[in-house]
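The complex is shown incomplete by one protein chain, all other protein chains being positioned as in the whole.
And now, subunit A:
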């Protein structure tokens, strides 16, 4: 746990609709660290991850990944910077008509930028590695099944395998356990922890389960209304601070 992999400071994001999804968010993720973000629906967690990944141009603020700023890169330089970032999306985002193993192998496309992959061929030299990634998430037996036929939880794990196949320095995971049963959720969080502690990845993971966060995270960030309210070790996080994240201000409660 030494050098910062992801550094975010003063991040603000206003969507074209005028909504301020992030007002002033700052955080750091170090190599070898599993950081969990907690926060109510709509508080800006996915927006934050998208800004870090360079998929959204923030209105203000700064994002650096492995020391280089990502928010004003374009084209090839942005693609290179992104290779360091594996992303696990809230809804898996697999190519449904392709096999599970093909989806995982697609994670290696950044390392194989040539005319063959441009024409839609997969880098078959990566198949053994892709199988290892699948094995990590317990899906090796499903390699040749069509991704569209996976169960929700399997699809989510498959997208983790795809992110791993990318050999990233850091992993951004948006609710990776949302569709997993308790056992599988526990297993996936242990995997993320192992990837951080043993392989030195920096992991930023959004969860809606405070107890899972307490058990597995090295640090917990509490987000509310587009800003980071607290950033502490799990043992230091107060129960009331967590409840406060999900409490609605009186004016925000829905009319009956």
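The rule is simple: a residue touches a chain if its C-beta (ideal position, glycine included) is under 8 Å from a C-beta of that chain, and two chains touch if they have at least 3 such contacts; residues count from 1.
Criterion: contacts and distances are computed from a predicted model.
A chain of the complex is left out here; the name its UniProt entry carries, from "Phosphonate ABC transporter, permease protein PhnE", "4-cresol dehydrogenase (Hydroxylating)", "Acetyl-CoA acetyltransferase" or "VWFA domain-containing protein", is "Phosphonate ABC transporter, permease protein PhnE".
Within the full complex, the residue among A:37, A:63, A:85 or A:207 touching the omitted chain is A:85. For the chain missing from the display, the contacting residue among A:23, A:59 or A:117 is A:117, taking the whole complex into account. Residue-wise, the contact with the chain that is not shown comes from A:94, picked out of A:21, A:51 or A:94. On the side of subunit A, touch with the chain left out of the figure occurs at residues 53, 55, 79-80, 82-83, 85-87, 89, 91-98, 106-111, 113, 117-120, 122, 159, 162, 166.
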